[in-house]
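A single protein chain has been removed from this complex, and every other one stays in its place.
Entry: chain A
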Amino acid sequence: MKLKELESCLQQVDTFEEPKILLEQYPTSPHIAACMLYTIHNTFDDIEGKLVADLGCGCGVLSIGASMLDAGLCVGFDVDEDALEIFRRNAEEFELSNVDLLQCDLCHLEAEAYAQKFDTVIMNPPFGTKHNQGMDMKFLRAALTMANTAVYSLHKTSTREHIQKKATDWGVKMEVIAELRYDLPASYRFHKKKSVDIQVDFLRFSKA
C-alpha cells in the first residue's frame, strides 16, 4: 500500500464525538498517523505479521493503519469506553479482523504480565498537560515493558532531553526518527486561538 493510499483510508476513520479534556483526547491526524506507520513498516519492518500494541488507542487511527499494513494482530488499549466504542465501530466498518480492543487503565496495568509479549508498541500518548503530569512517562514505561523489539511514540520536543536521560537510565536506546509539528485545531471549547502548534518528536526505543 502506498503512503497516499494509507492516508486516504485513515481519513475515513471516525474520531472522538466529544473529546474529554482531562484525558487529553484528540485524534492523531491521518497524515501523521500514515507517515508514522509507513516508516515503522518500510524502514523497520515492525508491523507486518507482528503482534502490535497501541497504548491509548482512542478511536483507533494507529491500530487501524497497522491492521491495514497487515499486522498479525493489533491490540488497542484505552481507559475510555466511549472512544473504544467508536474504535469498535470503525473496525467493523473497515471489516478488520486483526484488531482487538481492551479497556484498562495503563496507570494500574500490571505491565509485567505482558512483559515482552508484543513485538511492537506504537502510541500517541497523552503529553501530561491536563492535570496528569508525568502521564507520558507512565505510558512509555508500560510500553517498554510490553515490547520485545521496539516502541514508537510521540512526545513533545521540549521533553526530549528528559526522555533521553530516562531512556539511558532504563537501558534503552532512543532515536529521534522525525520532528513533527502538530497543528491541533481548536478542539476544546476554551482554545482561544484557531489552532495550536506544538513541536513533537517521533521517537523509536529499542534495546541498547
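Simple rule for what comes next: a contact is a pair of C-beta atoms (placed from the backbone, for glycine too) under 8 Å apart; a residue touches a chain by one contact, two chains touch by 3 or more; residues count from 1.
Operating definition for what follows: contacts and distances are computed from a predicted model.
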Name under which UniProt lists the unshown chain, selected from "Neutral amino acid transporter 9", "DNA replication complex GINS protein SLD5", "tRNA methyltransferase activator subunit 11-2" or "Nuclear cap-binding protein subunit 2": "tRNA methyltransferase activator subunit 11-2"
Candidates A:45, A:112, A:179 or A:197 - the one touching the absent chain: A:112
Identified contact with the non-displayed chain, of A:66, A:84 or A:144: A:84
Hidden partner chain, residues of chain A it touches: 49, 51, 72-73, 79, 81, 84-85, 88, 97-98, 101-105, 108-110, 112-113, 115, 117
